[in-house]
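Below is one structure; the comments refer to it alone.
Every protein chain of the complex appears in place save one, which is left out.
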Amino acid sequence: MIAKAAVLARFREPLEMREYPAPERLKAGAALVRVEMAGICGTDVHLWQGQLPIPVPVILGHETVGRIAVLGEGLEKDWLGRPLAVGDRVAWASSIVCGTCYYCRVKRQPTRCLARKAYGISYCADEPPHLHGGYAEYIVLLPGTAIFRLPESLATESVVGAGCALWTVIHGVERMGIGWGDVVVVQGSGPVGLAAVAVAREAGASRIIVTGGPEHRLERVRRFGADVTIDVEAHRDRKGMVLEATPGGHGADVVMECVGHPAAVAEGMEYCRDGAKMLVLGQYGDAGPTPINPHAITRKQLQLQGSWGFEPRHVLGALEFLERSGGRYPFAGTVTHRFGIEQANEALEATRTWASGKSVIVPKEAISC
Amino acid sequence: MIAKAAVLARFREPLEMREYPAPERLKAGAALVRVEMAGICGTDVHLWQGQLPIPVPVILGHETVGRIAVLGEGLEKDWLGRPLAVGDRVAWASSIVCGTCYYCRVKRQPTRCLARKAYGISYCADEPPHLHGGYAEYIVLLPGTAIFRLPESLATESVVGAGCALWTVIHGVERMGIGWGDVVVVQGSGPVGLAAVAVAREAGASRIIVTGGPEHRLERVRRFGADVTIDVEAHRDRKGMVLEATPGGHGADVVMECVGHPAAVAEGMEYCRDGAKMLVLGQYGDAGPTPINPHAITRKQLQLQGSWGFEPRHVLGALEFLERSGGRYPFAGTVTHRFGIEQANEALEATRTWASGKSVIVPKEAISC
Amino acid sequence: MIAKAAVLARFREPLEMREYPAPERLKAGAALVRVEMAGICGTDVHLWQGQLPIPVPVILGHETVGRIAVLGEGLEKDWLGRPLAVGDRVAWASSIVCGTCYYCRVKRQPTRCLARKAYGISYCADEPPHLHGGYAEYIVLLPGTAIFRLPESLATESVVGAGCALWTVIHGVERMGIGWGDVVVVQGSGPVGLAAVAVAREAGASRIIVTGGPEHRLERVRRFGADVTIDVEAHRDRKGMVLEATPGGHGADVVMECVGHPAAVAEGMEYCRDGAKMLVLGQYGDAGPTPINPHAITRKQLQLQGSWGFEPRHVLGALEFLERSGGRYPFAGTVTHRFGIEQANEALEATRTWASGKSVIVPKEAISC
Partner (left out) sequence: MIAKAAVLARFREPLEMREYPAPERLKAGAALVRVEMAGICGTDVHLWQGQLPIPVPVILGHETVGRIAVLGEGLEKDWLGRPLAVGDRVAWASSIVCGTCYYCRVKRQPTRCLARKAYGISYCADEPPHLHGGYAEYIVLLPGTAIFRLPESLATESVVGAGCALWTVIHGVERMGIGWGDVVVVQGSGPVGLAAVAVAREAGASRIIVTGGPEHRLERVRRFGADVTIDVEAHRDRKGMVLEATPGGHGADVVMECVGHPAAVAEGMEYCRDGAKMLVLGQYGDAGPTPINPHAITRKQLQLQGSWGFEPRHVLGALEFLERSGGRYPFAGTVTHRFGIEQANEALEATRTWASGKSVIVPKEAISC
């Protein structure tokens, strides 16, 4: 079989269509998966723009659902021990860790594995088996990938619509903790902010205030349960508005930064009541230092908590959450724009300009050999 | 009785000697205490320089030991319920909280009481009973002050030598937590850094690395149990030296910032291993924003924890600690310079220039009426 | 004014109607409140049966809503600082603590105050001002009582219907913690179990399994969000049924014991997965030792957490929760049986026999002087 893929060959230039052989003979423990849907993550835009050190050419795409086409020897069960068969619809944790380094072993922080690699990010497409990203008709999953068989009741759109944003938020909230009755500010109304609203709501938030935009995104976070939304473009005194929405004007118990722009951190600290916790979740790109007043950390007794990526158990948590709460949090409905592989550049552009809720790539059909 | 006091009347100008009546009639619950020793805290230097918004004239001094001279009606017991009598040697928590505000009641964070006042800082000396600071022969303790009767076995020099630095560190460590076996970096070798070394050692640190200076201070922190000391003046590549002193060069499990200079926070973050905790303890003055890279918080999964002041139970913890561990942590020996009240300016200067371990004021004798 | 009250004069005998003067002159800080509704708590049944050491005669009733009739000097604000006026509808924390003992001060556990007293439980009705229980037309609130003005939007039935059960559960969950996505078993379907279902649901439970009965109570817990209910009378193998309802049959992440019978603790431990947390919340009466296998605690790495009573901030949390979530958790609807003061014995009986959801006393009208 031959698989088409949209390849990032040079930063800031259009992706190119290439073809690679989809291997029918796999290493033991590996799998060949036919891609059904691949999400365009905001990080993909940053990768395309060359803001992170990755190899090129690369097939982007780390939020993917597909069906098992070939199972390597010995791969008989998914991560939870459920039987796997050809034809099963599956999702998987997009990163693979070594399991033996200082962070994996001694500190139990596999998200900081010293040898961590991620589908759609870390694998050079020039090297066989080439197909390690979601913007393609097929993807090869390496031995050790945490694969999850999807139940019939869970729509592909839900999984891709929630994307890695939900996995990341679940990890971050586990790391920081949200207390029963906490007043929460979510900074940002993109996919991460949306997931933050859903998770904070379920984790005990008594009130959720979202700063973000544009309006069509704010409308969606309100549908997901935000109590107050503040358009950051429309309001100069958003700090005053946020504080006014908190009990006694003292500020929030918890602030979740889901923006990515460095200045959001200093702003978020102003939304905090004394003694608040703040999850610094959006700073995936390294945009260098930004002015922050450390006196506020000491005086306000703040706790700033960073969190990076996710582990397989957070992906599991997300899948279970999506299945049981689809009615309350309609992630499937965030998939507003669908593209073929050949339109991958348009998909990236729709994501870059915040025109879409979630853009996805849907390969029409696999090319038969 | 008349009490002499060294009064800060104008910022950045020498303290003046003034006299106030030491009241023999007190409000119910108040106490008149004859000062035996008053510590000069680094914060006093900042107050003198006008870096915090306080009323003037003011009698500085918030680390004080004295003897009960007069007990107001109904004041019969100390904070722990032990009987109090005239002549008893006592220390007290230097701050008083309202007990009824949002932070006192709802959030249980009395250190952020909206009406918090502190001896030696918040009370204008023009207003009766005038004597609310330690740089004086007598001090009037208001009703509600957490007073602690000192056991004979606990030297006045230990209490004043440890000072509010120890109370503050105990609070900060309670807030952040130090795990058994943690590798700890302490930034700063002044009184707060010294207390941090002692508390971290007792809290389970397996290895303590101190960055600071000058050498006479580093020598003292080594006596208190620091395993490695690095002179910040002598070494340009102190980051490399710190990392080298941590397991595998990965960085510290815990960093305790006890410096006060804003730049120390960004530097401390570089000493952190991924997933480390950092106590931002020294940023008492508001020196404005400093460049900090929030990407490092997200990527390294750092936890930054601020902490402000202390509660009476931390003062109690300090007194008990000093009593049981005086041999291991010779805080009494840090009192290297003694001054009369009339020499208060020299005492401040010795503190400002880091010439002393700890400077203290020892009023010679009370003026009889 | 004269106030009628139902008085427990002798254990296990009918309450008697007595009259006491309702004082119009109060101590500074006290308040006279005309009772609008008083809840019958299951604990009242135990008190009536003499299972706890309390003074008699006593006016029972610690879950009460009323209107301010007289305000003592200086009582101008409620616990949150909102103005209080005659005619205001209020609720209050039923216990008063000393604020100065070892547990209040040093260990910050006021629920274990060594001098704690509670309305409706600890005050002998023979001693003036007599009226310290809810089964009466008027109640006198002592200085220091945490009073909460109720918003118009919050029905009296909601507050009394939720009762001290909700306050207690909020405290217990704060102490134990429920993680996002936890599978929770609630043992018991009475008022405490019902509150546990509501709080667990909001605190992140992904699945709630309730063991209890009879069916009319199970039906109510399902309306409150229980996913699975198991009638303890109908099913001998309830352990098997509980485990079957947990992921992989491994057991629950969290078990909340809200039964009160000692044997429930050993049974609850069997519902735990290894590493689970169990809140031992219902053991208010001292029924002596029961067989428990400590090997299970060690081997299964269980955490058993006790919790007693509540603080004012938990009452605040409950009132805010009731206000914002009345639609989802219809506590007002649990008030199924209303009685006049003269029918207090019938009210107790309805509670004892589990005939009612919640029984309440509604004094018809105050007797004018």
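All chains are identified by letter, namely A, B and C, in their written order; residue positions are counted from 1 within each chain.
Keep this in mind: a contact is a pair of C-beta atoms (placed from the backbone, for glycine too) under 8 Å apart; a residue touches a chain by one contact, two chains touch by 3 or more.
Predicted model, so just to flag it, every value in this text is computed and none were measured.
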| item | value |
| --- | --- |
| Contact residue for the chain not shown (choose from B:21, B:204 or B:326) | B:204 |
| Chain not shown: contacting residue from C:53, C:288 or C:327 | C:288 |
| Listed residues C:100, C:305 or C:336, member touching the removed chain | C:305 |
| Contact footprint on chain C, counting only the chain that is left out | 102-103, 107, 109, 111-112, 175, 247-248, 250, 262, 265-266, 273-275, 280-308 |
| Hidden partner interface residues of chain A, rising order | 79-81, 100-102, 105-106, 108, 312-313, 316 |
| Chain B, residues in touch with the chain not shown (by the definition above) | 170, 173-174, 177-181, 199, 202-204, 206-207, 317, 320-321, 324 |
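Just so we're on the same page, only the chains that are shown with their structure count from here on.
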| item | value |
| --- | --- |
| Interface hub residues of chain C, defined as touching at least two other chains | none |
